[in-house]
Structures are given as C-alpha cells and as structure tokens.
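Only a single protein chain was left out; the remaining protein chains are all shown in position.
Chain lettering (A and B) follows the sequence in which the chains are written, and residue indices restart at 1 in each chain.
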Amino acid sequence: MDLKGQHILSASQFDKKTLLELFKKAQEMEKILSNKGQSDLAFGKVMATLFFEPSTRTRFSFETAMMRLGGRVIANSDMVKTSSTMKMESLEDTGKTVSQMADIIVMRHPEAGSVGKLAFKSDVPVINAGDGPAQHPTQALLDVYTIWKSFGKLDELTIGMVGDLKNGRVPHSQCELLKQFDVNFIFVSPEGLKMPREIVGDLQDGGHYVEEVSELKVVISKMDVIAMTRVQKERFENEKDYEKYVGSYVLNNEMMTKAKNNAIVIHPLPRVDEISTEIDTDPRAKYFEQVKNGVAIRMALIAEVLGL
Amino acid sequence: MDLKGQHILSASQFDKKTLLELFKKAQEMEKILSNKGQSDLAFGKVMATLFFEPSTRTRFSFETAMMRLGGRVIANSDMVKTSSTMKMESLEDTGKTVSQMADIIVMRHPEAGSVGKLAFKSDVPVINAGDGPAQHPTQALLDVYTIWKSFGKLDELTIGMVGDLKNGRVPHSQCELLKQFDVNFIFVSPEGLKMPREIVGDLQDGGHYVEEVSELKVVISKMDVIAMTRVQKERFENEKDYEKYVGSYVLNNEMMTKAKNNAIVIHPLPRVDEISTEIDTDPRAKYFEQVKNGVAIRMALIAEVLGL
Partner (left out) sequence: MDLKGQHILSASQFDKKTLLELFKKAQEMEKILSNKGQSDLAFGKVMATLFFEPSTRTRFSFETAMMRLGGRVIANSDMVKTSSTMKMESLEDTGKTVSQMADIIVMRHPEAGSVGKLAFKSDVPVINAGDGPAQHPTQALLDVYTIWKSFGKLDELTIGMVGDLKNGRVPHSQCELLKQFDVNFIFVSPEGLKMPREIVGDLQDGGHYVEEVSELKVVISKMDVIAMTRVQKERFENEKDYEKYVGSYVLNNEMMTKAKNNAIVIHPLPRVDEISTEIDTDPRAKYFEQVKNGVAIRMALIAEVLGL
C-alpha cells in the first residue's frame, strides 16, 4: 500500500490488499482512541476542511480524526455563504491557494467531479468527503471496515442492501469495495428504485451471486449484513407506492426476529423512519458504532496519505 | 463532589458543598491562566460545541476553557443553518452520534428542555450552555463565583437584583444558587416585571429576608452585590413606563455615589443602556472580570465532569 501523497477521490482506488492494510491500521488507531485519546503522529500538520455543502457529521469525523492524530484544523463549514471572494475564483485556484497553507485538504461539494477539480493543482493531498451524487469514499470505507471488524473477514458473507438502491451513492460505493471479496448480494428495493443495471451486471460478470427482490421479510433471514439506506419520499411516483414501502422496509423488532443471530445492521445515518429506535439496543445494531469506526478509519487514511 | 460523567443541565444540581469545591478548583485554574496559560489536563479529550442559537461570547468561553485545559474542540456555531441532514434526525440521535466522536458536548438551543433531549442517549457528558428561557447553569456559576471571589464568602451578604426579574433566566438561576447561603435579597423592578411569586415564596420559606421595590436609588446603599440585567424595551406595556425605567434604573456615576464602597456590580453582558460606560473604571464594576471568571469556572466544571 502506498497512499502517501495521493488524492482520495473514489472508492475504486482501493484494491483488496490496500483495504486490508488500511483496516489493520484503523485497528491500531482504535488503540490510541481507547488509551490516551490522542497521539502525536500528525504533530505540525494542518488539515483544511472546505465544506461547500454542510455536513456536521462528516466534518466532525474528519476533524476529530485529525485532532486525535495530534494535528490541527482550519475549517470552513460553509464555503458557499461565507467566502465571497473565493466564489470568484476557480476551484483549481482555491485548491492551489489552500495547499500553500495546509498539509491536507478535506472537501465536500454538491457537484460531481468538483473535488477532482480542486485537487488538480493542489500541492497537498485532497480527500473527497462527498461530491454530490458521485463519491463519498470514506463512508464506504467505514461501512466495509465495520463489516470486517464484526466478522473478522470479508469473504463468504451475504450482503443485503435495502432501500433506494438507484439514487444512493452509499450502496453503489459499498458494491465497489465489496465486489473484490467472495460475497453474495441481495438487493431489496421498490421496483422503481432498483440497483442500476451496470452495477448488477458488473457484479455478475465478477462471478457474484445477485438476488433482487422487493420485500425484505422474505430474504432477511439469509443476510449476514443488513445495509439500510434512507428512502426519500419524493423519489416515489405516488403516495400509494410510498405507503407500501413504509410498511414493508422498516426495520423493527418484529422484522429483526427473522434475521440471523449474528447478522449486523449498518446505516450511514441520519436514520428517519427506516430503522425503529426499538432496535437501538439490539446488539446486532451497529449504526452508532459505525460513527466511532469512521473516526478510526479516517485516522488511518490521513496517516497513510500524509506518510506518517 | 462527584460531577464525573454527569450531564450539567440546571443550576439546581449544585449543592452548597459542590459549589464551594468547584470555586476552589476554579481558583486553581486561574493559576494556570496567569502562569503558562495552558495545562495538559485534558490532553486527548475533544469537546463538541453544538450551538443551535448563536452566542459567540458563551461559545468562546467554553472553547477557550477547553483549549487552556489542553483539549481540542470541534465546533458548529450555527447548527440550524449549516446542518440540513441533522435537522432530519431527532436530538436524541444527534446526541448519540456526536458522543461517539467527542468526550464532552456543550450545547445551546432556543427551546427549553432541548439540551436534556440531546443528553438522553449521549454516551458522554452534556453541558447546557443555555436552553432558551429555561436554564444557563454556567452563567449562574460564574456570577456566584464572582461574588464569592470578591467577598471571600457567600454568607451575610445583601444581594440586589435589578431589572426585568420576571423574564430573565439569569436572576432566577442566581436565586437558585444563592438561596443555599445566608443572604438577604432586594429585588428592584418595574411593577410589571417583578420576580415570580413562586421564587419569592421559596426564598421566604427558606428564611431569607426579601424586599421588593421599584426604585433603585432608595435601596442601593444597602446592597453588597448589585446584579444588573438587561430590560428589553418591548417588555413594557407603553412608552411612558419605559421612559420611567430608563430614568430610574440606569447605573451611572451619580447612582454609584450612593452605593457601598465595597459593593460590586455584576452583569451578564452585553449591556446596553442600563450601565453607563462612565463606571467601567470604577473598581466596583466587575462585569468584564466576570468574563475572565467564566473561563476559570468552566475549566473547573469541564475538569470535574471529565474526571480529570
């Protein structure tokens, strides 16, 4: 693995070997977190967070990761509203400019490809913290890290993905990483929100078993991983379709009785109605633990990218 | 005193013994401030500040306190505007989520009870930095700490409170803490803005002398502490009442000639017209020193809550 000096723009940058090395590094980071809470690995390093779209959760995770590595953070949580002169300049110039001050840049932007533009002339590594519908590679890393930690492996697992599989960048990126391992896929979505054909085809070409259904209850018992995602009401063609979804896709105690005893439930958060709060205390619910895992995996990634 | 791991939601949590121990700890913190300016007590600890209502003064005070303890800060100074996805989720989920990253949370919100909601599922201590009309416990702590520092005691004092005693959470919280000591109260307010009957009754039941008047000049000579508060013009029923107030409640040099030589003047700031700038250099004016005391008492509180 040599991520030193690399921009992190897409989940597709991570091959199997790199992923597993990164996960082991993240476990070392968890030891720092549970001991002193902070190392001095990144002493003298400054991270700039440039958020052109607000995301407290993701920004806090990156900033916490940098601070717990011993580095410092300069932050702009609202680039669009607060930086009038920067609006006049190209993203390339902004990247070049900020890279004269900081050692690493973390950026979020509503437009696909925008983070790549900022990275183009930057003299320091840029990490994509979400560029609209396109990529959010560290979310995918923390999802798969959570699976790896829970099962001690990524092979011989059945991964269920539930919700809006058409529009969500989260399930797409999960497939990107998981297809490198020996896993089966079960996709559960309303008819109009199915996983894009090219992704399904890509998985099948790679020899993966893929099953597509529209009801969770008939397949949940086969899943090792139940990867939930939000479904936005406005994605449905009519109210009736939405009502049907609400009834059949919600994860609650009753539904969980059908799931395996050692299955895990993951979710990128925030959850709205798709996961009932009654399962929060179910030991299979891993969505809050994921937040903690997100700090560890980002610490590992920052350390690698900075060559620490 | 064992505040370790406790949420700090209300001034009523602090009994006499806890208060006095906290004040002694704050004095130790002042030594750090006047020596190196920073300790490493909170090394490896991260504070998240979540402000759903802007308050630069209070946020700066908490963040300075954490930094001077050697800890780090992740900040959101405008949760309402900058965090669209977090608006979708319950305060309980936000608390649970942020508590996976930070070691302590400081929150301000315009609604009474909201900080308690966020604390409900949090895995780390939450400090209330003001929940609307309800509570702002650290403001009360710094007010009373200032009195204690000035007189070396909290007994045998006459506390004057001046201004809008009906709507202000500051005088209410001051009473909450001061009623535990042997003090007399003199309340000075316009007729329509008197201290709520239940608070007056509570103080009288506790054996306190309580005097209520509508003119400051007739009672100021009896006060050891002159606790001023803002009066918002719109609280008055008519312009005439307001004009009367402006004339009779303003603290200026002339009024201060009637006050005791060792009296002190406190105010939560910002002051508008109720304290003339001409008394800023009067040694009895303690309202800017209070800001410094606020950092020390918050350092003490954070250290206790984190068990440092």
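FYI, a residue touches a chain if its C-beta (ideal position, glycine included) is under 8 Å from a C-beta of that chain, and two chains touch if they have at least 3 such contacts.
Predicted model only: the values in this text are computed from it and were never measured.
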| item | value |
| --- | --- |
| Among B:L20, B:L41, B:M67 or B:V210, residue touching the chain not depicted | B:M67 |
| Among A:L22, A:A65, A:A102 or A:A285, residue touching the chain not depicted | A:A102 |
| Among B:L20, B:V250 or B:L269, residue touching the chain not depicted | B:L269 |
| Contact partner of the left-out chain, one of A:L9, A:A48 or A:V200 | A:A48 |
| Hidden partner chain, residues of chain A it touches | 43-46, 48, 72, 74-76, 78-79, 81-86, 88-89, 92-93, 96-98, 100-103, 121 |
| Residues belonging to chain B that touch the chain removed from view | 36-38, 54-57, 59-61, 63-64, 67-68, 75, 77-78, 269-272, 277, 280, 288-289, 291-292, 295 |
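Methods note: only the chains that are shown with their structure count from here on.
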| item | value |
| --- | --- |
| Chain centre separation in whole Å, for chain B relative to chain A (CA means) | 41 |
